[in-house]
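For this depiction, one protein chain was excluded, whereas all remaining protein chains were kept in their positions.
Think of it as A, B, C, D and E in the order they're written, each chain with its own count starting at 1.
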Amino acid sequence: MQKLVEGIHHFQDRIFRPYQEFFARLATGQSPEALFITCSDSRIDPNLLTQTAPGELFIARNAGNIVPPYGAVHGGEAATIEYAVAVLKVRDLIVCGHSDCGAMKALVDPHGCSGLPAVAKWLEHAEATRRILATSYPELKRPEELLEAAVQENVLVQLEHLRTHPSVAAALARGELHLHAWIYQIDAGAVFAYDPAREQFEPLGTTRGLVRPPARGTKRLVS
Amino acid sequence: MQKLVEGIHHFQDRIFRPYQEFFARLATGQSPEALFITCSDSRIDPNLLTQTAPGELFIARNAGNIVPPYGAVHGGEAATIEYAVAVLKVRDLIVCGHSDCGAMKALVDPHGCSGLPAVAKWLEHAEATRRILATSYPELKRPEELLEAAVQENVLVQLEHLRTHPSVAAALARGELHLHAWIYQIDAGAVFAYDPAREQFEPLGTTRGLVRPPARGTKRLVS
Amino acid sequence: MQKLVEGIHHFQDRIFRPYQEFFARLATGQSPEALFITCSDSRIDPNLLTQTAPGELFIARNAGNIVPPYGAVHGGEAATIEYAVAVLKVRDLIVCGHSDCGAMKALVDPHGCSGLPAVAKWLEHAEATRRILATSYPELKRPEELLEAAVQENVLVQLEHLRTHPSVAAALARGELHLHAWIYQIDAGAVFAYDPAREQFEPLGTTRGLVRPPARGTKRLVS
Amino acid sequence: MQKLVEGIHHFQDRIFRPYQEFFARLATGQSPEALFITCSDSRIDPNLLTQTAPGELFIARNAGNIVPPYGAVHGGEAATIEYAVAVLKVRDLIVCGHSDCGAMKALVDPHGCSGLPAVAKWLEHAEATRRILATSYPELKRPEELLEAAVQENVLVQLEHLRTHPSVAAALARGELHLHAWIYQIDAGAVFAYDPAREQFEPLGTTRGLVRPPARGTKRLVS
Amino acid sequence: MQKLVEGIHHFQDRIFRPYQEFFARLATGQSPEALFITCSDSRIDPNLLTQTAPGELFIARNAGNIVPPYGAVHGGEAATIEYAVAVLKVRDLIVCGHSDCGAMKALVDPHGCSGLPAVAKWLEHAEATRRILATSYPELKRPEELLEAAVQENVLVQLEHLRTHPSVAAALARGELHLHAWIYQIDAGAVFAYDPAREQFEPLGTTRGLVRPPARGTKRLVS
Partner (left out) sequence: MQKLVEGIHHFQDRIFRPYQEFFARLATGQSPEALFITCSDSRIDPNLLTQTAPGELFIARNAGNIVPPYGAVHGGEAATIEYAVAVLKVRDLIVCGHSDCGAMKALVDPHGCSGLPAVAKWLEHAEATRRILATSYPELKRPEELLEAAVQENVLVQLEHLRTHPSVAAALARGELHLHAWIYQIDAGAVFAYDPAREQFEPLGTTRGLVRPPARGTKRLVS
């Protein structure tokens, strides 16, 4: 805790004071352009990753960047989404998974939730991810491959869940909202985005081959 | 979106490359010391505020930094708390509210949730906040005073909710976890922490009078 | 009731006896090719409409042909869908709304659910339909136009809900299931199917102009 | 699907055209006399079985013809029942189980719901059926005998559940509604109805011994 | 509190000491013969009323002596009933309402639950009572008459709910459990029991006309 207190002290001296006017303007309202939904994992700093300043990203974070289908949980996700879309009128909605995700590890490990009843119940909202892994990736045996596929399929599953939220469905119907499936690969410092046309995740924000391609493109046939 | 993509590009060039070793170490695991629960408000950047690096704070964010009592919602908050306390074994748990909070405005405004059914249901978990305002602050009439009291009482209410989570109750019983109620005042660049002994919020991390004192200390008598 | 008893008597004499062998084969198992989800409305006879025999259609019926998102209700719809897709392995899944639907009338009428608490709670799963109507069809004032749009938008909304069911998501991911949005127009004896490419409902099963076109094609832009 | 499309085509030519006037009258309203609750099983065609025309039966169908007690699920069954009884004012309410029911097989087989979480949750509303089987039929060992008892007891259990629905309770209190427990035996082309006086299921609609009697009458002592 | 502490002191001296052997035998187990479900109202003392000693009555008490249908609430009532019937094997189950009941007053008063959200939600399990009052007693206008009918109808409604509990259904099916609907009239010191044959409440435990008859017999026609 001492470190956090000193950090805040440092923030006040080095960040707040020089930019006092910026913070004063900020103090009376916000108009972020995007809702960024990501994992609670300590290694993700959405503002650092996107180089955004306070005021630019509305952020929801939980273990596994999960978005329960509308009505499945009267929880924080539904309220945060509704507030972002219907009140703040954000134009973009990003679900961002990440490599080495503890929640996804728990999902693919049969004993991953032992002694963790709340995590187990929460991962019921990734049951579609689990079932897609079982039926579409039967050949994957090594845990790290399974994990990689889980991370990818899960952001797509959660994106489908997002569409059932009335505020999202209405904004989509009017063409006023765009959905994005991202994956942050920590060791590569890179973000991959799902390309619906090519049906796979592709590097975002660079064409210079900095990042290695994901193990496999997920193939999602639209009925 | 273009701005976010460029930001990520910038992150890769200026942050990731120079610190590639740091991120490589980070890529295989995390051991944050605290769980930081705060609002989705775009103006809050927990890592900026506490001057922490990736890997240091496990973060849960939702509209209104609300923590439903255990069992009230099988949602992301319960799972994230359980994962942080029982798996990552964080030592500190902070609920951090903030000034000018849209969720708290919706709470104190009788029409604040009109057309927002998911927000309305979510704020049922701040019903205790609402009732404390009605019975302990009947003299407050001006919206900004009510809002200030709401923000303060709400972090205390959510802290009580936290205690009902089994992983938290067990860690508290063993003296292995500490709970903190904080408020981030945007225009002052300051954080206030609740002092149970003095029963009021006091400036954190500075004794130099940088920040103005909160309008009123909340008085919470323990039965 | 007397009429029903006599009807069964008649069935035994005129249908069962002549086709006793057919029913004997049927008695030990089923392998329907489609799951047909439609309204409880007495005017819909799915087997008559599709000219199918016993054994050909697995059928779920409720007021409003509503399919709650997965997890929103641990109800009959989820179980029936899971059984049809994961056990019976149906290849097609049809959500079929209809003209003059009482549930949709209740949805668009502000007082439509007065005194009907169970119907009101059920129609919360058509909240997306309601919100799309409010934001995409603000110019519609006449009840019959609103109803027509409600019926159309609702089958599309329920189809989105279907995608969140794990068995459906997994079968879609493997290309083993196809989803269809239909509307049965009682007075025209016609069925309209949604064409995702043209983003509107079009007559099914005939090109001969028997049926009048729907009042308006619904425009659903995919993000 | 091609078959269904052709079927609809056929319906338009051979059924709709000749009876256009009938369908035109039907198009503006319905006043069915009964609510028929039955299984989604493809082998059941309620209109064929009772020789009723469109407009005569309001129909709810789900896997296992289950009716959760009021409040247990805010699902389609409650809304459909409320609509049928309170709005359409049906006079008769029939719960119709059937032989060879897959849902009942899953209920009596300890592994019947493995891999089917939604079915498992749904069958919790037949827990009373399961418990009656365990305590009142301990001597039944052979699966087909257990299944037969399960089908019979389950319609009685679901009928008890029906009585807890407020619209049903109120209509029963006024003597304006009658409840019926039926079982459709596919291979016999016969329907059995429960006779409360004799406490067993008896053939309906025939006294000519067409159907073989059910294996055993269920004995239900009224306290 | 001082009074309660002194009372316990008194109990120790005057009750426990003289009957120490009785309490010693009691200390290692219980085998009550009945489950008594009644209101939390302070004026009801079930042991005083039935002149029973510790060990004789298993007792569940809540506001309004309400028993939600099985599955409607995963609450104390269901667990207490299951424990009493399946573990303790009680032979009788009594639901005992009472005159001047605050919960029933709240039920019949349109504003009775204002500011009481938990009471309002709880009384949803007496919705059938409310609907029976509306449809079967439209002529009752005076609050005290409505209240009297509410108290009577409500114990019958809750008795129907009881039947949906699997342990109860199974015990009833075997004839090992008997259900009783009672009303305790405080000012008369009398208990009325529902007589299914005569379809009305009648004085219990006396034929000497001590008590005045209930204002009206409730008429419940069995379908």
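FYI, a contact is a pair of C-beta atoms (placed from the backbone, for glycine too) under 8 Å apart; a residue touches a chain by one contact, two chains touch by 3 or more.
The shown structure was predicted, so the numbers you read here are calculated from the model rather than taken from an experiment.
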Quiz item: What chains on display are touched by the one that is not shown?
Solution: B, E
Quiz prompt | Of B:L35, B:A60 or B:I132, the residue in touch with the unshown chain | solution = B:I132
Exercise. Touching the absent chain in the whole complex: find that residue among B:V157, B:A190 or B:L204.
Key: B:V157
Practice problem: Touching the absent chain in the whole complex: find that residue among E:E77, E:E127 or E:E153. | Solution: E:E77
Quiz item: If the missing chain were put back, which residues of chain E would it touch?
Solution: 1, 3-12, 15-17, 20, 23-24, 26-30, 32-35, 40-45, 47-52, 54-64, 66, 68, 70, 73-84, 86-87, 91-92, 94, 99-100, 102-103, 115-119, 121-124, 165, 167, 178, 180, 186-187, 189-191, 204-206, 210
Self-check item: Interface with the undisplayed chain - residues on chain B
Solution: 68-73, 124-125, 127-128, 130-132, 134-136, 153, 157, 160-161, 163-167, 169-175, 177-179, 219-223
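To be clear about the criterion, only the chains that are shown with their structure count from here on.
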Exercise. Starting at chain A, figure out the least number of steps needed to reach chain C through touching chains.
Key: 1
Quiz item: So which chains count as neighbours of both chain B and chain D?
Solution: none
Quiz item: Which chain lies the greatest distance away from chain D when centres are computed from Cα atoms alone?
Solution: B
Quiz item: Greatest Cα-centroid separation from chain E: which chain?
Solution: A
Quiz item: Taking all residue numbers at the chain C to chain D contact, is the shared part over half or under half, that is, same or different?
Solution: same
Quiz item: If you average the CA atoms of chain B and of chain E, how many Å lie between those two points?
Solution: 44
Exercise. Find the geometric centre of each of chain D and chain E from their Cα atoms only, then give the gap between the two centres in Å, rounded to an integer.
Key: 34
Quiz item: Multi-chain contacts in chain C: which residues touch at least two other chains?
Solution: 68, 70, 73, 117, 124, 127, 165, 167, 178
